[in-house]
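A single protein chain has been removed from this complex, and every other one stays in its place.
Order as written gives the chain letters A, B and C; numbering starts at 1 within each chain.
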Amino acid sequence: MTWPSSIQEIIDEFQEIDDQFERLEVLMDFADEVDELPFDEWSDSNLVRGCQSVAHIEVNIRENLVWIRAAADARMVQGLQGILSIAVNGNSPETVIQLTPNFAEEAGILVSLTPSRSNGFRTMFDMIQNRVKEEIL
Amino acid sequence: MTWPSSIQEIIDEFQEIDDQFERLEVLMDFADEVDELPFDEWSDSNLVRGCQSVAHIEVNIRENLVWIRAAADARMVQGLQGILSIAVNGNSPETVIQLTPNFAEEAGILVSLTPSRSNGFRTMFDMIQNRVKEEIL
Amino acid sequence: MGDSMKQDFPIFSREVNGRPLVYLDNAATTQKPSCVIDAMTEYYSLSNANVHRAVHTLAGEATEGYEACRKLLKQRFNSDFAVITSGTTEAINLAAHAWGEHNLQPGDVVVLTEMEHHSDIVPWQMLAERIAIELRFVPVEEGLLDMDALEVALDGAKLVCVVHTSNVLGVRNPVEQIISMSKSVGARVLLDAAQAVPHEMIDFKELGADFLAFSAHKMCGPTGIGALLVSQEAFDEMHPFMGGGDMIQTVTLEGSTYQTNEHKFEAGTPRIAEGVGWAAALEWMSEIDLKSHHKRLLAIAQKVASRLEQKGMKVYSTLRPRDAAVVSFTHPTIHPEDFARLLDAQGIAVRTGHHCAQPLMEKLGVNGTIRASFYIYNDESDADALLSGIDRVLEAMA
Partner (left out) sequence: MGDSMKQDFPIFSREVNGRPLVYLDNAATTQKPSCVIDAMTEYYSLSNANVHRAVHTLAGEATEGYEACRKLLKQRFNSDFAVITSGTTEAINLAAHAWGEHNLQPGDVVVLTEMEHHSDIVPWQMLAERIAIELRFVPVEEGLLDMDALEVALDGAKLVCVVHTSNVLGVRNPVEQIISMSKSVGARVLLDAAQAVPHEMIDFKELGADFLAFSAHKMCGPTGIGALLVSQEAFDEMHPFMGGGDMIQTVTLEGSTYQTNEHKFEAGTPRIAEGVGWAAALEWMSEIDLKSHHKRLLAIAQKVASRLEQKGMKVYSTLRPRDAAVVSFTHPTIHPEDFARLLDAQGIAVRTGHHCAQPLMEKLGVNGTIRASFYIYNDESDADALLSGIDRVLEAMA
């Protein structure tokens, strides 16, 4: 499978790491990529449901490009949101809808993220795609 | 442990047998030793409780000697009753009270009689002793 | 066929009373292939941890192992919901509490049959004591459900509970017809499938029942686990049964809110190792062609039954084409327990007694029967062993 280059870079970065601790550190570093959704804009409509810790994602489409803002209390969840931001931000709705979340597995990002958390990733991914679909249909 | 000779004979007889089928055949032969309690004398008071199949035992003390009459629908239960008859009949209440049911184990009579049935043996044994105690106390 | 399969089952290398084990008590419980035993051993040796809501590696593995069982159940039976219970009995009690108690009113009619296992009678009798529903029992004639009587009984019924396949007789009821009759009066349908799922593939959605209850231990899985499959409509009508950890979303001193999926009905630490073992059994079973085994085993059972009749025994099983390979019989004079014990002395395991179906025994006019029940690893040699074992019993008791 080939990925957009921004995603391929993420995959490459993770695949170089052997140590799980370092992998998680790198994951947390991606938290900085998030365009943060300020606390006073957290609402039920941008709440990620089924995630164990608190997480919010807001999806905007401006000039036919997708942009997300996000926030989470756990830094690793923010890291996942950062990766999602790279995968999504500035792309067309059509591109975003065609993405699959498998790159996270391929990158080994999800290695030893337990089911609940990897489901969290999937949940966030699905939420973004659904919002985009709602907007453009 | 030493047993009264009547019981010791039973133990010896069983211990000679290797084959479980033959052991059960011998057990059933002991059914003939039962002084049968006729059907029309079956009652709640002589019913053996906790036995899986229907079994009745009546305990009499005549001239200070214990005698039992018994009946059961399964022939192996009758066999157990026959063995109990040999162990008990014609003995003094004091002797009967001092008996322990362990001889059945020693004889291997209970080998492969499942717990429910060996409990049946114990239940019948206890019932006889309790009745004897009630009579003489 | 059966013989090579026996190699997968460690228990068949054991002897009973000096004879190779001939296991014909499969309707009570089935034996376990090595892969099931190994899966549980491996779980306890490598991944044991409590599931859900945890972030460490073992807990993740345990959760995956346990949830794999649910996933396989949903796949195999084509069901949207698979609630995991401790067995058929708890599954039916769950239906009685979680659905019955909240959807039935005093006077409402629940239809049962005289062929039911106690597990599909007593929970409804207990519910009737709590909320005064009316129980109607469809009679059994010559071992079969009286379908005309069912038609009559359905009048006004809110729920119909039927054993899919009888554990006593092997009778496979016309459940498709029963479901469509029940649905046409608007009743929900519960099938006791404890004896069904081991013997035939069931497509839950296609079948159209609302509840399907069964146990792992009767289909090569471990003890202590079973399931209740539930239709979407019935699931929406269910309220929690047992309360505790894992089934809640929030707990406050004022009250609690519940999970929305199956976890709502699975309070407390689940049967984790059991789930792992059952998952292994389901995977193993997915390679088994139940249809061809059914044909093979039924032929064996029919042969046994006709030989028993020749020898003077009364056979109660019907053994029609879709019935399970169960031979229930009595001898005119030999007590079933004596009979079974003399078979056991020859290494042959059969069951005797009322088989947890006293009303059916009453109807058949017996206290109990001797039951030989065949499963996928059984073969002709088991039938032959049984028949010659019976000959020896008859000789000895002659």
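What we mean here is this: a contact is a pair of C-beta atoms (placed from the backbone, for glycine too) under 8 Å apart; a residue touches a chain by one contact, two chains touch by 3 or more.
Predicted model, so just to flag it, every value in this text is computed and none were measured.
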item: Absent-chain contact - pick from C:A349, C:V366 or C:A396; value: C:A349
item: Sole residue of C:K6, C:R172 or C:R341 that reaches the chain not shown, by the stated touch rule; value: C:R341
item: Omitted-chain contact residue, chosen from C:K32, C:K158, C:H199 or C:H263; value: C:K32
item: Residue touching the undisplayed chain, where the options are C:M242, C:V366 or C:M397; value: C:M242
item: On chain A, residues whose C-beta touches the chain left out of the figure; value: 19-21, 23-25, 28, 52-53, 73-77, 112-113, 117
item: Touch residues of chain C, complete complex, unshown partner; value: 10-11, 14, 16-17, 21, 23, 25, 28-29, 31-32, 36-37, 40-41, 44-50, 53-59, 86-90, 92-93, 114, 117-119, 121-126, 135, 137, 215, 217, 222-225, 240, 242-248, 250-253, 255-256, 267-274, 337, 340-341, 343-344, 348-353, 356, 358-359, 362
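Simple rule for what comes next: only the chains that are shown with their structure count from here on.
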item: Whole-Å separation of chain centres (CA-atom averages), chain A against chain C; value: 45
item: Rounded Å distance, chain A centre to chain B centre (Cα mean); value: 78
item: Contacts with two or more other chains, residues of chain B listed in rising order; value: none
item: Multi-chain contact residues (two or more partners), chain C; value: none
